[in-house]
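Below is one structure, written out as structure tokens; comments come after it.
One protein chain is absent from this view; the other protein chains keep their places.
Up next, chain A:
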Amino acid sequence: MTKIAADLDRCVGSGQCVLTNPDAFDQSDEDGTVVLLQDTPADDEALKRARIAVEICPSRALSLTE
């Protein structure tokens, strides 16, 4: 099962993951860092979006683990 992991120390709150899939990612109101709403992509579309989010995350705070 593919899982999404977020490293809050690396996150700089750019919000690119939220733009990619608002069902899976949110941001803390306080410091803008990522909040994982779903740590396991629900379907192929969610997995595709998760891969994009990992690729475009500017601080490399997101990763996928098998």
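The working rule: a contact is a pair of C-beta atoms (placed from the backbone, for glycine too) under 8 Å apart; a residue touches a chain by one contact, two chains touch by 3 or more; residues count from 1.
What we mean here is this: contacts and distances are computed from a predicted model.
Novice: If you look up the hidden chain in UniProt, what protein name do you find among "Cytochrome P450", "ABC-type xenobiotic transporter", "Dihydroorotase" or "Acetolactate synthase"?
Specialist: So, among "Cytochrome P450", "ABC-type xenobiotic transporter", "Dihydroorotase" or "Acetolactate synthase", the name matching the hidden chain's UniProt entry is "Cytochrome P450".
Novice: In the full complex, which residues of chain A touch the absent chain?
Specialist: 9, 12-16, 18-20, 22, 26-33, 52, 55-56, 58-60
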